[in-house]
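Missing here: one protein chain of the complex. Every other protein chain is in place.
So, subunit A:
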Amino acid sequence: MPDVSKMKKPDVKVVLLGDMNVGKTSLLHRYMDRKFKETISTIGGAFFLKQWGPYNISIWDTAGREQFHGLGSMYCRGAAAVILTYDVTNWQSLAELEERFLSLTDTALQDCIYALVGNKADLTDQQAQLAQDPDGQPQDQTESRDRTDTLLSACPTPPDSPASLSGVHKQVTREDAVALYGRILHYKGLDEKSSLPADKMCFETSAKTGFNVDAMFETLFDLVLPSILRKRNENQRSPTVDLEEYREVGSKRSRSGCC
């Protein structure tokens, strides 16, 4: 359900990009509604408002379908974070990020942060099959637990390769994602050393079980906070002199001076 309170002006924007069917909408549902439910391919786009402490974060769910591709730049305009989503069982979905979606982010903020999210990890990793969501739908949990149980009893020793659960193969490894992250930084003309490390910004998630979903969103929110604060400051900049602020700057200076 979209948030009615959208009349409130959001402080910051986060955009989900990625090919159709990778699970962008499902990730948002899981995070916002704590549920995994049926989706239809998104038309146009949708957005949600998340209260994060005192801030309002708008999260845009975009449509991956080719038809709506042209709208991407506009959705990304002014974004503080972009979540580039792919499907770990689908190599092409990662390739599309580089070919089709990366250029859409040109309209995002200068210091926009990028996350690479490989969804549907439940299909390839046992670890991701365990529901992580403490308040998720019990039905979902039992479902996935049951499956894990049978699975564990079926193979007492973990399989050698992480691939092939329920007949699906992992087509994108974490290394592939990390490599892409490096190329994204390159594309953005960013220095790898001064940017957020790939380690921190590449996630594998499952909207189905909730695996890593909260962690992914919340890591990002924490990272965009500085951007929010700066934006607030800009908006508040007024002709009146803020004595408090001045003093703080002064005291900082003197502190650094003495050391």
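Definition applied: a residue touches a chain if its C-beta (ideal position, glycine included) is under 8 Å from a C-beta of that chain, and two chains touch if they have at least 3 such contacts; residues count from 1.
Definition applied: contacts and distances are computed from a predicted model.
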{"item": "Chain left out of the displayed complex - its UniProt protein name, from \"RING-type domain-containing protein\", \"Transforming growth factor, beta receptor associated protein 1\", \"2-oxoisovalerate dehydrogenase subunit alpha\" or \"E2 ubiquitin-conjugating enzyme\"", "value": "\"Transforming growth factor, beta receptor associated protein 1\""}
{"item": "Selected from A:77, A:100 or A:188 as touching the chain missing from the view", "value": "A:77"}
{"item": "Given A:46, A:95, A:130 or A:168, the one touching the chain that is not displayed", "value": "A:46"}
{"item": "Residues of subunit A in contact with the chain not shown", "value": "1-2, 4, 6-7, 43-47, 63, 65, 67-68, 70-71, 73-75, 77-78, 107"}
